Structure formats: structure tokens, C-alpha cells
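For this depiction, one protein chain was excluded, whereas all remaining protein chains were kept in their positions.
For reference, chains read A, B and C in written order, and residue numbers begin at 1 within each chain.
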Amino acid sequence: MNVTIWNENLHEQKSEKVRELHPKGIHGTIAAILEEEGHVCTLATLDMEEHGLTEEVLANTDVLLWWGHIGHRLVSDEIVERVYNRVQEGMGLIVLHSGHHSKIFKKLMGTTCNLKWRHGARERIWTIKPSHPIAAGVEDGFLLECEEMYGEAFDIPNPEDVIFMGWFNGGEVFRSGCTWTRGNGKIFYFQPGHETDSAYKNPNVRQIIKNTVKWACPTVRGAIPVMKFEPLEK
Amino acid sequence: MNVTIWNENLHEQKSEKVRELHPKGIHGTIAAILEEEGHVCTLATLDMEEHGLTEEVLANTDVLLWWGHIGHRLVSDEIVERVYNRVQEGMGLIVLHSGHHSKIFKKLMGTTCNLKWRHGARERIWTIKPSHPIAAGVEDGFLLECEEMYGEAFDIPNPEDVIFMGWFNGGEVFRSGCTWTRGNGKIFYFQPGHETDSAYKNPNVRQIIKNTVKWACPTVRGAIPVMKFEPLEK
Amino acid sequence: MNVTIWNENLHEQKSEKVRELHPKGIHGTIAAILEEEGHVCTLATLDMEEHGLTEEVLANTDVLLWWGHIGHRLVSDEIVERVYNRVQEGMGLIVLHSGHHSKIFKKLMGTTCNLKWRHGARERIWTIKPSHPIAAGVEDGFLLECEEMYGEAFDIPNPEDVIFMGWFNGGEVFRSGCTWTRGNGKIFYFQPGHETDSAYKNPNVRQIIKNTVKWACPTVRGAIPVMKFEPLEK
Partner (left out) sequence: MNVTIWNENLHEQKSEKVRELHPKGIHGTIAAILEEEGHVCTLATLDMEEHGLTEEVLANTDVLLWWGHIGHRLVSDEIVERVYNRVQEGMGLIVLHSGHHSKIFKKLMGTTCNLKWRHGARERIWTIKPSHPIAAGVEDGFLLECEEMYGEAFDIPNPEDVIFMGWFNGGEVFRSGCTWTRGNGKIFYFQPGHETDSAYKNPNVRQIIKNTVKWACPTVRGAIPVMKFEPLEK
């Protein structure tokens, strides 16, 4: 299985705190989680040519993880289209945290993906569908001492499964882990992962990231075709 | 439209506090909400003959509201079967609060309907699908100063729609308003409504109760049949 | 309720057969169905300024019906964006027949909306969710002597409800009537309605068109917002 991790890699350039938390960038932090499972991840960032997502890289990617925030508008429409097409063909896509407002996620959802937000909250995440493969080995509930608050109403299409729900100490709730299919591609959105917080050190979050890649790996290759079709019956 | 309200009517016999809050019983409290919409509700309780749910009453009921708690086991299996059959035929069913563990709800869900619980919490309810008819005129979020905590994981089948989500001050979350279809019947589960609290005085809760009856009213009569079927084509 | 019917109105210019079937255009044929319910429909076509879908027209539209086929590429991206935004705000959208490949439908679905197709088939439509308001008064099954075949796999996201399924004499099946929500807008896709066939004369199809408008009419106004949010709890 080939995993590619995309990160805009912008906060890392601006903030000492982010560099301390993510000495190899947020993409490096995520890669380290997946390396524990034996994955050798391709890393791609905004500043690379074609954002690191060339035709060749994407053609060889089974699952793409996406971390973006302040650079959403800087992602070229052509590359977004390319990722979109690969999702239709079966590539899995894991959208992390502030990626809810990325061009690619909004394009796949067909909604605004709006929500309420605030920096700095205590979050409790609850596993509401423990039988889902993405929840394997994840606790019934767990605490993130500091995370960005994302609150409902979250403007997404009805998910196929809501696996995790978030509670925030300011009084808000959120569908924190949700799945969809688009074309032949499996999509998972996962809310934790703010750049200045340490969600990716949490063992439950790490387990979820690992599970997610396994779950999203395609079993088919190629998009559902349009075709003129001769009758099979007279 | 004919609405029937069923209440076990047991807490009312035991607790002065419940009698004060619900001088005409919890069924009377709910009836008063629906009377504001011009409904004349049939009232049925556990102690009535056939629990007040005779063949005739049910045959004439479009939507049945169900409040039960400590008397779940006292409801006869025969009456549960009768209600079940009417749901298959199209009768709407609104299950309130502790009705999550009623025989009829568990039989329709096919799950344990288990959950976490605790008396006495502050709850905030969020509208997560504002476009649903049950959410018409309901605020984005509202507060219930005191309500029973019901927490995830809530063992229900994936709802067709999750319209409301609850936040509790002890750190829990809940899918507080959910819909399903069984046979031709529409089902709505709504979590607030503890016997010693005053959720039914809250204007948003009242609006939801009113909407729910309109939404659940059947447009067909009769269950989906089993039938041996002659070919339409040669 | 304000209903707008959009039609590309191109086949009508090219084909005598289409003009005979639809003397006032396909939009006129559909308008005549809805006039039976007392609706006064706004008519809009590709050749009108802003395709007839000005800011003002859309702001006043509760439900938009969309018929397009050979002119999908001629619809301006700006107008598509405008319709998209109005769906997010709650406007209902009914996409008819070959509209499955329209820009607006693909943008809302986030998939290719590909399918198999062939001119000239006998279709039987089955009502698989009779309790849905869109199926009210519709027969269990009905025949369209001649309709275009659309066959699975149909590349759409899991619908919220599949209400109708189509059988074709060449050996194919199709999810012929499906619903989704995007933002606050309700969406219904309905497969029959080929320009040279007479589906819109069928009493079941007519009933469905009428039901659909009632079902899709919004109960909220405005899109789900993004907002920085102050804590409600300390």
C-alpha cells in the first residue's frame, strides 16, 4: 500500500511553537505514526512543484492524507481536480482538522463545510460506532487537553458513518470522525490535529490514523464509467 | 390527524414533585403542547384496559407518542406486538426520553438501545440538520438547565437523520433527536423529558414535539405485503 | 411557494417530434403538471439573459426544477455557482432525467454521476419506499412503454432515500428516484423524462413531480454559517 501525506507546511515556517511540536513538519509527525505500521510514506507540500502531487505520485497513491489551513486558496485548481479524479478512481482520502475548508473536501462534499470554531478548548472524543474498523483498538472515550473547538452545525452531507463525536468544554459538540464514499474512493474526516496542539501524540488518535489508512485502501482501480450499453436481453 | 399519547403514568403516583410538574400526568403535559396546534389527543395509560391501546384506538391513530420508564416490563407483549404491527402499517411513533429502553423501541430498532446515564445535568441541545421539518422554527442551540444525562455510545442502528445532538456538563455527548423508518412507519426518538425536569416547558422542545407529529403522520395505509407474483414480462 | 422551472430548451429547436410532444417546451410540459396544483411557475431557459436565473429570480425561488442535456457545457459557471449557493441556503432542487450530468448536479454530488445508457427501452418503475412523501399516491409499480435506459452502476453518493427503482427490458436496473440534502437544500433526482418520450403524461410521474415540489420546499432560509464562537460554558 502506498501512502502520501500532503501538508501545506506553512505554519511551520511562521511559528516556533509549531516547529517545536513538529520538527519535521506536520507531515513528518503523521509519517512517524504510519511508519510504526511499516508504511513508507511519500511526503508532499504546497511549495513543491505541482504541490508534490504529480500525475505519477497520485497514480501510485492508494491513500492520501491532507493537512491544510491558511493555504487553502493557494492550492491550484488543477491539482485539486487531479486529486478529485483520483478519489473517483478509488484513492482513499483522509482529511485532517482544518482541511474541512480545503478546496478538495468542499468539492467532494458539495456543501460549505462551515462550522463554529475557537482556539483552545478541552475536548473529549467519544467512540459512537465501536464496531467500525476505524475504531478498532480505540477507547470508548478519551481526552485531548487542548484542541481547537469545532462545533455544530457542521455543514456536511449525512455521513455514511459517524464514528466519533466530540465534546468541548465551552458547551459545543461535533461529529469528529465521519466517512463518505465518492466515486470509488473512501473518505474520512477527522477533526483533531490543530497545529499548536499535540493531538497526534495521543495514543487513540495515533491508532485512528493507522486504522484509517487500512480502511481507505482501495479494492478497485478506476472510476465508474459512462457507457452506451447494448441490451443483454431481447 | 389522530394523535394518541401513551404514558405509563407511574412516577405521577409516587412522587409529589412529578405531580406538581405534571398535574394532569406527563401525558397531560404533552397533550397541552399539541392542543396548541388544534390536536385533540387520545390519552392512554398502563393501568387502562389493554393499556388504553385497543385495536380500535390504534387503528384510528396516525401518530403515537410514548413515554415510559419504570414500567417497561409491565407492558404486555401482546400490546407491544399490536403497536409494532401498526408502525409497519404506517403509524408514526415518537419515543420520548426513557422510552429508549421500552419493549416497542428495542423491538423496532433491533439493538439493545443501551447508553450511559446520570440524574441531573445541564444540557445544551444543538440543531445539526436545520433543514429537517422537525427542526422548523427551532433555535440553532438551546439550554435545558436540568435534564437527565444520556451519553454515547448509544446502541442504535445508524439513524436516517440525526437532527439534534446533546452536550452535557459532565463531559458527555448524545444523539438526542434521531429518525428511522420501519415498515411504512416513521419513528422519532427524542432524548429530553425526564419526569422531574421541565424540558416540556422549553419553547424549543415544544416546537419539536409539534413538528414531530406533523412529520410522522402517514401518507400510506397498510404494511408492505408478502405476495406470490405473476411475471409482468414474458 | 415559488417554483421555477429551468430547461435548456434546445431539443425543442431541433426536433419536430420534441415540439409535438412539448408544444410549450419541456418547461411548459412540466409547468402544466404543477399548475394543476395551483402553482404559478417561473420559466427560465438557457437562451435568456443569465439563463433566466437572475439573483432576483433565484432569491424568490423555493424549488427549482432542472431539465438539461445537450447544453450542459453552455451553462455559465457563474450561474451554476449561484444556484449552488441558493441550494446551500435551502432552495429545493429537482434534477430531471439527463440532468444527472449537469454541472450543478455533479457539483452538488461530488461524483461523476456516470451511468450506462441507451435510447429506447421499456421501463418499469417500482416504489421501494412507499412511506416517503414523494411516493404519496403513487402505485406500487408502473410501466413506461418507452423511456431512455439508464443503468447501474450509477456513480452517486449513497442517497438518503432511494424511493424508486427502475427495471429495463434490456436487463438493467437503476436507482430512479433518490434524495440528498446539501447545506439546507433538499435535492431529488428523478430518472424518467426523455425528450422524445411521454413520461410526463404518465399519471404516476405527474404525481411524483407534484409531490416532489411540496417535499423540497424549504422550512429555513440561509446557509449554515462559519463563525468564531465564544464559549457558553466556563
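Points worth noting:
Please note the rule applied: contacts are C-beta pairs under 8 Å (C-beta built on N, C-alpha and C of every residue); 3 or more make two chains touch, one makes a residue touch a chain.
None of the values given here were measured: they were computed from a predicted structure.
Which of B:N2, B:T54, B:T181 or B:S198 touches the hidden chain is settled by the complete complex: it is B:T181. When the whole complex is considered, the residue among C:G92, C:G110, C:P130 or C:G183 that touches the unshown chain is C:P130.
Within the full complex, the residue among B:G92, B:G151 or B:P218 touching the omitted chain is B:G151. Among C:E8, C:E148, C:E172 or C:E195, only C:E172 touches the chain that is left out of the view. Touch with the chain omitted from the figure is made, among C:Y84, C:W117, C:F154 or C:F188, by C:F154. Although one chain is not displayed, its contacts with subunit B can still be listed: residues 88, 101, 107-112, 114-118, 121, 149, 151, 153-155, 157-158, 160, 169-172, 180-183, 223-233. The chain not displayed touches subunit A at residues 90, 124, 129-131, 133, 135-137, 141, 143, 160-161, 169, 181, 183-186, 218-220, 224, 232-233. For subunit C, the residues touching the absent chain in the complete assembly are 124, 126-130, 140, 151-154, 158, 161-162, 165-168, 171-173, 175.
In the analysis below, only the chains that are shown with their structure count from here on.
Which two chains touch most often is answered by the contact tally, and the pair is A-C. Here the spacing of subunit A and subunit B, counted between their Cα centres, is 36 Å. Centroids built from CA atoms put subunit C at 32 Å from subunit A. Looking at subunit B, one finds that residues 124, 129-130, 161 touch two or more other chains.
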